[in-house]
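Please see the structure below; I have some questions.
Only one protein chain is missing from this complex, and each of the others stays in its spot.
Labels run A and B following the written order; every chain starts at residue 1.
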Amino acid sequence: MRRRPLTRVLTHALLIGGAFLSAMPFLWMITTSLKPEGALYQPPLLVPTHFDWHNYVEAWKAAPFPRFFLNSAVMTVGITAAQTLSSAMAGYAFARLRFPGRNIVFLLVLGTMMIPFPITIIPSFLIVAHLGWLNTFQGLIVPRAVSAFAIFLFRQFFLSIPPELEEAALIDGAGRFTIFWRVVLPLSGPVIAASAIFSFLFAWNDFLWPLLVTTRTDMQTIQLARVSWLSG
Amino acid sequence: MNARHVGIVLLLGLALGTAAFAQKVTFWHYWDGANGQALQTLIDQYQKSHPGVTIDATFVPGSDLVTRLQTAIAGHQTPTMAIADQVTMPLLTTSGALASLDDDIAASGLDLSDYFDGPLAYGLRDGHRYSLPVSASDLGLFWNKALFEAAGLDPNKPPTTWEELTSYAQKIHAATGKVGLELYTGGGEGTSWQWQVYLWGAGGDILNADLTKPVFNQEPGVRALQYWVDRVKDGSSSIAPWGLFGRGEAGMVMDGSWMTQFFPMQVDFQLGSAAFPHPADGSPATNLGGEQVFVFNGDPAAQKAAWDFIAWFSSHEVQVQWDRATGFMPVRRSVANDSSYLAWVENARPLLRPFVDSMASAHARPPVEHYSRISDILADHILQALHGRMTPQAALDAAAKSVTPLLP
Partner (left out) sequence: MTPTPAMRTGRRGGASRPTPGRGLRALPTALLFLLPTVVVLGTFNFYPAVYSLYLSFFKWNGLSPTKQPVGFSNYGQLLSSGEFWNSLRVTVLYAGGMTIAALAVGMLVAVLLNQRIAGRAVYRVLYFLPVITPTVAAGVVWRYLFDPTQGVVNRGLAMVGIGGPSWLTDPSWALLAVVIVGVWKRVGFNMVVYLAALQGIPQAHYEAAQLDGANAWQQFRFITLPLLAPSTFFLTVTALIDAFQVFDLVYVMTSGGPLKGTDVIGYYLYRYGFRYNELGFASAIAYVMFLLIFVVTLVQFRLNRQGATYAT
């Protein structure tokens, strides 16, 4: 497609405008964090001219960040790995295995995305407490080891892969799990990456559940620390 | 192995043995930053003089404390002791998980009459006391001296009556175009608890004496709400995001005792503080914030150790130390009158003095279980009136109608 220069200019103008709107809050954040107290609303608002690095230094010094960082890291990696694997497996089952009641189960799984999280808190906490999982990594990870959203994502992706490859493998006598592991997964790079990223972001930023499940400071995650150590 | 070695082993053994037998007390709180450090300093002090006790203080963000306590109580994982915002005490006592402190108070000889009336209103259920006040804050007037001067007002003479408050606010607005008196119009408890100061100043109250009926829609309440509506109407106040005073965009504001520490750091103008004005025919009043400490039913030895710490913490000397380190208001009259404490206020935090004096006229918000909902209903209707959707009388009557079913 040949483009006229006008179209090109217009395209760029739109894109730049949109990109600026997207990035503008971050510019503001960075600029503001480098300003001394009291200059919050003074121009320039989007371009740093003050460089008060001590704001960052003080924030860092205020708390035992390495431990919190470690806790967050372990929990996040655990959740990401668990969600990616379990969702890939479930997504495959929904996409390829025609078992009775498949659609109903899929709808039920999707349904869990629609249950407002706060409502599940007290019962979930009670179960975790009964299992003796408070202040443990399994208490932080297992209840969030499955993601209906990721299952949906994987299912859609697997449906779009032509079934010929798997059928060929089946005819050759391969078991379903082998097919899943050796044939389908290697083709799924993009969706695995996408799902892992979303799981990672969710887990890293999660606040309420770790708050409830950790009662000892040494098990707290970085989001908790951000709130407790940096206020004021 | 010589004598010295034996000695070391014995000492180690003693230390380890004491540690092993040390009574552990877990304490949940939401004091952060400097206040948290002040608490830890006191805890360390206490542990040094009481070697058989270890107090493990854990920070829980304030907004999540009640949720944490709910899950802890449901899961039988309660700490030994905790603090909570005083207005949540009526809710917390419904759990039946808190220990009654009556016997401990009587045995220790703690003089409850030395406490200000306001804080003591919380923590009671069926005639028993389940919590003790440990910290407080109250509201007062701050003003921007530079803006006073710009409006031709004496920068060292704050308004003391509503009439003066109105006149000063209007003058500031006329002379500088900025807001004369900043009101918290963001809704919720922030709006309610500011407005309550006006209500009490005018001689009204939120609920009747036995907490069964709302009375805020009577004449003093209507007068107080009309005051707000008039200020917004004549432009001396405005409906805007909070924070104008701190940016130098408002001449006066009602804010808390804790701001005596933060305002000077944030603002580039001279400021003054005073008791908040009341109508000429009304009486001084202010609102009260603060925390109360309580103990959970559980291991009796831990409970006893917790009480011992609370008794120590509530003693005159420790309270003076605590209030100096944190800037909290004294909950005990003897502390508020203590000469060394007042000398410290004079030298280190002169802005704090009017707040200390106001503690005697600090009212408690109603100690009822559904206070948060009542507060939100009140705030919603105050805002309806401010936005001109309802008259003050109609708004307060509607609010009273919604509040009545929530009371016993």
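Just so we're on the same page, a residue touches a chain if its C-beta (ideal position, glycine included) is under 8 Å from a C-beta of that chain, and two chains touch if they have at least 3 such contacts.
Remember, it's a predicted structure, so these values are computed and weren't measured experimentally.
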Problem set entry | Shown chains that the omitted chain touches within the full complex | A, B
Exercise. Contacts of chain B with the missing chain: which residues?
Worked result: 66-67, 69-70, 73-74, 91-92, 94-97, 185-188, 239-241, 247, 249, 369-370, 372-373, 376, 380, 383-384, 387, 389
Problem set entry | In chain A, positions touching the absent partner | 1, 3, 8, 11-12, 14-15, 18-19, 21-26, 28-29, 32, 41, 45-46, 82, 85-87, 89-90, 92-93, 95-100, 102, 105, 107, 109-124, 127, 142-146, 148-149, 151-152, 155-157, 159-163, 167, 170, 176-177, 180, 190, 194, 201, 205, 207
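Following the convention adopted for this analysis, only the chains that are shown with their structure count from here on.
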For this session: Find the geometric centre of each of chain A and chain B from their Cα atoms only, then give the gap between the two centres in Å, rounded to an integer.
Result: 39
Exercise. So in the complex, which bits of chain B are touching chain A?
Worked result: 32-34, 58-61, 64, 67-68, 70-72, 74-77, 79, 247, 265-268
Exercise. In the complex of these two chains, what residues of chain A are touching chain B?
Worked result: 37-38, 40-41, 121-122, 125-126, 129-130, 134, 208, 211-212, 215-217, 224, 227-229, 231-232
